[in-house]
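Here the complex is missing one protein chain, while the rest keep their positions.
Going in written order, the chains are labelled A and B, and every chain counts its residues from 1.
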Amino acid sequence: MYVELKDINKHFGDFQAAKNVGFSIEQGALAALLGPSGSGKTTILRMIAGLEHPDSGDIFIDGVRVNNVEPSRRFIGFVFQNYALFRYMTVFDNIAFGLSVKKERPEAIKERVRSLISLIGMEGLDNRYPAQLSGGQRQRVAFARALAPNPRLLLLDEPFAAIDAKVRRELRAWLRDMITKLGLTSIFVTHDQDEAIEVADQIIVTNQGRVEQMGSPMALYKEPASPFVAQFIGNSTIIKNFGRLKGFEGAPPEAEGAIRPEFLRIYTQNDTIQYQTSTEEAVVERLAFRGDSLEVGLRLKDLSLSASYSLEKKPISVGETVRVLIYRLYAFDGDQASLLHNHHLGAHPQGYSYII
Amino acid sequence: MQHHQANKRNIPGFGLSLGLTLSYVSLVVLIPMVSIVIQSANLGWLGFWKTVIDPRVMASYRVSFLCSLAAAAINCFFGVMLAWVLVRYRFPGRRIMDGLIELPFALPTAVTGIALTALYSDKGWLGGPLAQWGLKVAYTPAGIVMALTFITLPFIVRTVQPVLEQLDPVYEDAGRLLGASGGRIFRSIILPEITPALLTGFGLAFARGLGEYGSVVFIAGNMPYKTEIAPLMIFSKLQQFNYGEATAVALVMLGASFLIMLAINTIQARAAGYVKE
Partner (left out) sequence: MSTGNDRPLRLLLIIISVLFILLMLVTPLVVILVEAFRSGLEAYTKAVTDPYALKALKLTGLATVAAVVLNTAFGLAAAWAITRFSFRGKGLLTTFIDIPFAVSPIIAGLVFILTFGRLSYLHPFLAAHELKVVFATPGIILATVFVTLPFVAREIIPVLEARGTDEEQAAALMGAGFLTIFRRITFPHIRWALLYSVILCAARAMGEFGAVSVVSGHLRGKTNTLPLHVEILYNEYQFTAAFAVSSVLVAAAIFILVARNIVEFTARKESDYVR
């Protein structure tokens, strides 16, 4: 493992920012630290960089314990949340800074900076100041500045937070391609699940200073280990005592479950329904057009659920009573999580492809 | 997200800069200030008390307090008006007027003192006409107030001005569209916005007025019980090498400045909290 954290704890006064945090990342991987704000993800990133120091635990980079290594000797490239570009230096000087403090030859610096400027596609802008650049351009400069001294690990703190929604999508793809092309081990922090899923090949979900789960985006989606992960990735509704729902009878009353929109199927009263007896009655509370489908807000007993409904089907309206089939749900029991199928459907669980 | 404090080891120069700062502050400020404490300990409670309740000293406190209060109050009025005019109106000479506001800071106080005395004495350009109206300014408390008004004017203007600059005129437009009169707009919309700054400026002006010496001694006339200010009491006790009594008078003034600074800090902390919500 290239980067490894073991049993990291960190307090800021009474606030515990990291509780027994441990994970490892392979060489060349692009990992995301994903969590809500205050979950400790930025602190973890800063500890890897050496900008914060853990109260206990070990950090290894390339097999060497770096706890007592100066930040500047860890050979890490760091892209700060607001980029921290040097406002009184030009694009060229910003990128050259890390090389010039290492006292490299001026010609070598010039050559390296030129090649980085062309890598980020900003030829001709070398003499601009950061204030004269767009948000996306600033991010690219920050990226090039971090890469200039040839770091062995790249850390990015909310790299897309300061950019407009529209440009953000393009930049995500750009950054992903760039990092993959360079084969540089990278870790970035984000609170945006879409961003993590789209960019990272490995996601570490953090919550209240703890690592909740770690894995590929698909694994986290398909097998969430906790209600938190189920809710944070995808768009789940957490419900208590799901044993009262048809098809899930017999579950212990304290068990928690999570239902994703794609686990529900909506039928109008006139539809012919294959599993009539296993459907629940629900009222349409809200309809929102989502481009290719309708997002339907349902009131089912005391539960508020969200489902999607194809535009190809019979139109439904707010206030209408519909029938809802719950195909499956995630059941959580302490640390255990499992996917439960509606037992009325017999031994033929429907695949994702069918439901969606 | 700002849990992380700046980490000591991230940015270099901590030991050097803090070491320099602490030694310098200790040498120039702390050690000299401590000598006041030592000196007053030598004086003892009784000596302190006897000095402070001396009628002439008490009178000097009253003169300093009332004149500073009056000057600060006058500047609250004119200071807000000047700040308003400088921020909201464009007219020829505005920049020069803006630049002149700091004149009282730049002009040596002794120079201010003799200039104001010449101006407001019975034979002066302004003092002459005023004397014919029966208004004596130089060598009366009015003269002290005049000098303190001059000296403390920039405090109010320069604390209120930035707040007015940041106040979007859109609020006034909104008030006007809702039918509020000019006076009503000022009272309900502008005044609440500038009040914390105004109070801060008032406090700074008041504190400066209490301690001011150079500009006042010339115009005051320094008559015991009437126009003798507290700093002058300290000065004359020092001239008589009466260090103990000088220290006692100074201690009371230090207490007063401390209370004013405390009040200013409280106002600023409150204002900051209010805006954050």
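Convention: a contact is a pair of C-beta atoms (placed from the backbone, for glycine too) under 8 Å apart; a residue touches a chain by one contact, two chains touch by 3 or more.
The structure displayed is predicted, hence computed values, not measured ones.
Asks: From the list B:V25, B:L135, B:L191 or B:A272, pick the residue that touches the absent chain.
Replies: B:V25
Asks: Tell me which of B:V63, B:A142 or B:L210 is the one touching the absent chain.
Replies: For the chain that is not drawn, the touching residue is B:L210.
Asks: Which chain B residues would touch the chain omitted from the figure, given the whole complex?
Replies: Touching the chain left out of view, chain B contributes residues 5-6, 8, 10-14, 16-18, 20-22, 24-25, 28-33, 35-36, 38-39, 78, 81-82, 84-86, 88-89, 91, 93, 95, 97-100, 102-112, 114-116, 118-119, 124-126, 149-150, 153, 169, 176, 182, 207, 210-214, 218, 230-232, 234-235, 238, 241, 243, 246-247, 250, 253-254, 257-258, 260-261.
Asks: In the whole complex, what residues of chain A lie against the chain that is missing from view?
Replies: On the chain A side, contact with the omitted chain comes from 49-51, 71-73, 76, 78, 80, 82, 84-89, 97-98, 101-102, 129-131, 145, 149.
We take it that only the chains that are shown with their structure count from here on.
Asks: Once you find the CA centre of chain A and the CA centre of chain B, what distance in Å lies between them?
Replies: Chain centroid spacing, chain A to chain B, equals 55 Å.
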